[in-house]
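Missing here: one protein chain of the complex. Every other protein chain is in place.
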Amino acid sequence: MIPTSACLLLSAMLFCLGMLGVLLRKNALVIFMSVELMLNAANLAFIGFARQHGNTIGTSGHVSAFFVIAVAAAEAAVGLAIIIALFRTRKTLDVDEVRVMKH
Amino acid sequence: MNASSSPLLNYVVFLPMAFAFLVLLLPGNEKGQIRFATLLGMLVNLVTGIWAFAAFNPAGSEFQLEYRLFWLSDLGISYHLGVDGLAVALVLLTALLGPLVVLSSWRFVEERVKEFHVCLLVLQTAMMGALCSLDVMLFYIFFEAMLIPMYFLIGVFGSEERQKAALKFFLYTLVGSLLMLLALLWVFFLSGPEGTRSFDYAALYNNLMEANREVSLCMQNNAHCSNLSATAAALLKWGPWMFGAFALAFAIKVPMFPVHTWLPDAHVQAPVAGSMVLAGVLLKMGTFGFWRYAMPLFPAQAWAYQNVLVALSLIGIVYGALMCLAQKDIKKLIAYSSVSHMGFCMLGMLTFQAEGTMGAAYQMLNHGVSTGALFLLFGMLYERRHLRNMTDYGGIAKAMPIFTVFFLIITFSSIAVPGTNGFVGEFLVLLGTFKSNLPLWAGILATTGVIFGAAYMLWVVQRVFFGPVTQQANAGLKDLRFREFVTALPLVLLVFVMGLKPQPILEVLSPSVKRYVARVHQAKPNPESNTARELLRMHVRELPTPKLAQAQVDDSQPLNQPGERQ
Amino acid sequence: MSASPSLASSMLSTMPASTASLPSFSLLEFQPLLPAAILAVTAMLLMLSEAFSVSKSRSYQAILAAVASVVAGFLAFQNTQLPVGLILDGRGVMDGFSSWITLIACFAAGMSSLLAFGFFRQRNAERGEFYGLLLFSAAGMSLLAVSNEFITLFVNLELMSLATYALAAFWRRSSRSVEAGFKYFILGAFASAILIYGVALLYGATGTTQLDMLHHQLPKALEDTPWLTWPGLILVLAGLSFKIAAVPLHMWTPDVYEGAPTPVTALMSAGIKAAAFVALVRVVLHVGDSSVVFLHLLSFLAAITMVVGNLLAIAQRNVKRMLAYSSIAHAGYILIGVAALFTANHLGNDVGVLSATNVANPTAETLRPMALQGILFYLLSYAITVVGAFGVLAAIEKREDDGAADAWDLNKLSGLATRRPGWALAMALFMFSMGGIPSTIGFLGKLYLFKAGISAGLIGLSVLGVLASAAGMYYYLRVIVYMYMKPSPETEMGARHWSTEFVLAASAVAVVLLGLLPGPLLDWLRQAALFAPN
Partner (left out) sequence: MEKLFPEYPFSIQNIENGLWLIIALPLLGALINGVFGKALGRKNVHWVACASVGGSFLLSLLVMWALGNVNTSVFNPFSPDISRYALSADYGTWFSAGSFKVSFGLWADRLSATMLLVITGVGFLIHLYSTSYMEHDKGYAKYFCFLNLFVAMMLTLVLADSLVLLFVGWEGVGLCSYLLIGFWYDDNAKAWAGRKAFITNRIGDFGFLVASFLLVLLVTAAVREAPQGTPVSSYRFSTGLSEKGPLAFQSLSALATTLAATDTTAKPNQETPALVMNRDIETGPLKGYSYAGVLTAVLLFFLLGAAGKSAQLPLYVWLPDAMAGPTPVSALIHAATMVTAGVYLFCRISYLVVLSPFAMATIAVVGCLTALIAALIAFAQDDIKKILAYSTVSQLGFMFMGIGCGLFWAAFLHVVTHAFFKACMFLGAGSVMHGNGDETNIKRLGGLRREMPWTSWTFLIGTLAITGIVPLSGFFSKDAILFGLETQQLTGYVPVLHTLYWLGLIAAACTAFYMVRLYVLTFEGKRSPLAKLPHAHESAWPMTLPLVVLAALSVLAIAHGLPLLSLPHSPHHSQTLMEAYLFPVFNVANQLGADTQKLLKTGLDKTEWTSLLWTGWFKAWLIALVSGGISALLYFKLWRGGRKFPAILEPLRRFAQNKFFVDELYELLFIERAKGLAKGLYRYVDAFFVDRVAVHGTAQTVGFLGRVLCWFQNGNVQAYASAIALALAVGLTYALLQVLS
């Protein structure tokens, strides 16, 4: 059996990767995908812990993961729409260009 | 001791507000109507003010004409009005200045007339409210609310640099008063266990009285420090900070020495009406605050920091006067003279002794009359020439003899020539300083103020009124118009009335003075002062203190608190 | 009002033993959800109307949205009287606090839809989705307020946020609006991910996502698995701090507030702030007692949020941006109240300059209601004020200025007092209220908060708070300077619209009236605060 700690380690790595993606990548779409990666890291953690805890009181980790997936989907819908709108106004997806408002 | 309830003060406070609404309803271009309505409002206010003064019985209980309603009980606040001798005298002064202020601006303000007069009326309400409040939070509300109309008066209707000056005035005052607010909340929590606390002045004071006594005993003798009550211990430790916050707020308003720099700017930029009210009443809020709140609530700290405050007052007296000698701008000079004069007020109050305190109280009124009149009169000149520098004038006496006479009389009042009102106040303050526990040199230093006062005021007179007419434009100036004459006359007459027949006013002030001294002295038992307990405790009409409703969980309530679930 | 026995039994049925069978819920338990339901249904109706409507006129959309908000708000108000307890198997909570936040959300939604009415009418851009999204957002806030479980909380937070991302970017033609939506979205999603990862970690440490249970598990978890629990707590706190715009997670605020269409900004500053705070308070209430670290963290957050928010605002000439920064500062003040929730447990500890000096020997029983009441009142007062303030900006904003760099420069306010005296007066009132000058509701709000702060012994923090708010008064006054003391330019004013005027008038009246005669409001809020859970 894979220990929970391994699961956790993997999810933590995913989370950090996602975060680094958000911080470092310049393409809006890639950044958005990195966010999804972070969400999935959470999912992985939920699943791992759910297995560790078993079927306990309240909402279980499995269910949580499903909710997170659903939310991620909705986020994708809204997010992509916004990114499209952004592309329409700027003709670029480079986030460094998206800085009309500052200071 | 319970005085009967009287609604009179409600009228005193809120009638100007009612007239403000009336003025708001008038069409903006009907300047005459607006002015007249405002004047009427102020006159009505004057009548109510006189009525209140007449209704006040010096031999009666401390606070009279009380009126109390539940208001914001949840916060421990109530709508509680009432006046003591000092407050009623200041109410009279405020009411008196009201119509004069309106008259003084009859021609001066031609644009945005409506806003101007609404500001005046609202300001009047705020000032009256602050004077009549017997609930500390209510006082604070009025105290702060005063800033708004004054801010507009300076900022909209002032001279060139008006916006900066208004901003400075507002922020300066705000910093102090916000810190005071915190201290006030702190005191509130100290004043008793949950459910008994209230911002009502008397309750707050009475609740703290015992603790204050313990603190002062401890401060005099360490042996008493061993078994302090919790409140007293907190008061001992944090009292200086609380007192400091109160003192700072009021010191800024007075203004005392290092926090005075807003005043010259505000006065210079303010329109005549603004300067008059500012000098006449607003500054008194500082001294009044010290008198009513800072000292009685923290007598032990008041004693402990007496020397610091006295030093600042003395610096204020001398330094303010020296500043005057360095000014070219007349309004600025009068403003600095206020610093000096208010230094006398503070000094008198800090003697913690009957004569000095009485002098301080009287000096508050005097300063209102004489500095108010100085600004009023200079305003008349300013209206004609729109110049403020002394060098722009000279030989005015030739063109405007009546004006000159008035100005001279006020000048003499300002430098406390006997027979004018200023003398009585200043004499008593100085006498008090000598009789108090302060070192003799303090009194001697303060007395030098009489020399400097004459030096700078006569300098102004000399430069503006005497000598040859240096500028052609000044030669043709018209003397006072009838309206102006009527505006200035009451103050000029008051100078003499208050100088020659001060006793009726002093008698009204006297019980307040006695109580103030007794209250401060409870922190330092003095063989000379027999502070009867009866004199110390405040007696006011009590409403049942609203209890903060505790969580009354109904037993029949089937729902459990979530925390109980396990 | 007494609860039905069935509810009581349902509570019993949620005990661990009975998880196997589906719990049966009483109708009463759904009552707190009712406002959200109304909002959501109306939202859908509006969306559908846009799809199927043939009518050219779309005036009814705004009115409908407003009416739905009013109805929902009325129900929320009714709900404040409900008994207190957990609902829906512990996933939700029924208390006055949540109902009041719902009420604020409905207020914000109703007011912003009225603002949007005139705003989009002027730009010929009325669209049903807008109101639909707006109501969805409000529904999300309302549900967020009743959430008592992390996943529920997360989903509702997302419901609220997703709708708002879309709203922020709604003004598609404007590159600013889209940029605002984009920034908000990216950062919001980022923060959500952080939050949910924290939730996952906490779940791992305690085995539950339900707040009340977490409360009991936490002490043990902190001892057994600190490596898991602490990061989880920090991540959750960070995720929520993002939504309330606490420094240093505040940086999105000015850009988003500036770019979003002004009615949306009003919604965000009034509604989302309140909802985010209720989430934060709920979470923190359950976890905060476990360690003094939270007191430190919250005090520190409060301090830098107040100071930095005000400092940033001082440097602004762009009024809209300035108000955005000031909203950060206001979050800082509210955080004093949040910090005050915990000092009772840490009295006597020397916990640094910023916190916990024993002044009045408060107990948790007296302190918590006071702090909660303060937070609630402040949120309410801020909502009323800020809606009005952004309302004035929406009113003076002209179509030609859309997208211009100086669209909200202070100069645009020059001479407003002579051109639109009513608006100027209202704006002045809002500014005084935000600055906390007496006789406005903002003063009472500050009074409550600082009272709680002092009572909790947070002297240093309170002093910092008043100094910061005094400094803040500077930029509020500057607005007044421009309105009242600068000559008015020759340009024409934008058109008036009754709905905008209504919003301004209502807010202005409320600011003064509730500032002077809050009447039973204080009692109601006290009840709400007294019965808050935990």
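Which chain is which? They are A, B and C, in the order written, and residues in each are numbered from 1.
Going forward, contacts are C-beta pairs under 8 Å (C-beta built on N, C-alpha and C of every residue); 3 or more make two chains touch, one makes a residue touch a chain.
Fair warning: this is a prediction, and the values are worked out from it, not measured in the lab.
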Among shown chains, those touching the left-out chain: A, B, C
Touching the absent chain when the full complex is considered, from B:Leu46, B:Met358 or B:Met538: B:Met358
Selected residue (touches chain absent from view) among B:Asn29, B:Thr261 or B:Gln471: B:Thr261
Which residue of C:Leu297, C:Ile480 or C:Val511 touches the chain not shown here: C:Leu297
Which of C:Phe25, C:Tyr60, C:Phe74 or C:Trp230 contacts the chain that the document leaves out: C:Trp230
Among B:Leu43, B:Ala233, B:Met390 or B:Val417, the residue in touch with the chain that has been omitted: B:Val417
Residues in chain C touching the chain absent from view: 182-183, 186-187, 190-191, 194, 226-227, 230-231, 233-235, 237-238, 241-242, 248-249, 251-252, 254-255, 291, 293, 297, 308, 311-316, 471, 474
Hidden partner chain, residues of chain A it touches: 19, 22-24, 31, 95-96, 98-103
Chain B, residues in touch with the chain not shown (by the definition above): 168, 171-172, 258, 260-262, 319, 322-327, 353-355, 358-359, 395, 397-398, 412, 417-419, 423-424, 427-428, 430-438, 440, 443-444, 447-448, 450-451, 454-455, 458-459, 461-462, 465-469, 500, 502-503, 506, 510, 513, 527
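The rule we apply is simple: only the chains that are shown with their structure count from here on.
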Rounded Å distance between chain B and chain C, as computed from the means of their C-alpha atoms: 40
Distance between the centres, which are taken as Cα means, of chain C and chain A, whole angstrom: 25
Whole-Å separation of chain centres (CA-atom averages), chain A against chain B: 63
Residue numbers of chain A (touch at least two other chains): none
Where chain C touches two or more other chains, by residue: 90
Interface residues, chain C side, partner chain A - complex: 16, 19, 90-91, 149-151, 154-155, 158, 162, 165-166, 169, 172, 175-176, 178-183, 185-186, 189-190, 192-194, 196-197, 199-201, 203-204, 207-210, 213, 228, 254-255, 258-259, 321
Parts of chain B lying in touch with chain C, wherever the complex brings them together: 71-72, 74-75, 112, 115, 137, 140-145, 147-148, 151-152, 155-156, 162-163, 166-167, 170-171, 174-175, 178-179, 181-182, 185-186, 188-190, 194, 230, 234, 238, 548-551, 556-563, 565-566
Residues of chain A touching chain C in the complex: 4, 8, 11, 15, 18-19, 22, 28, 31-32, 35, 38-39, 41-43, 45-46, 48-49, 52-53, 56-59, 61, 63-64, 67-68, 70-71, 74-75, 78-79, 81-83, 85-86, 88-90, 95, 98-102
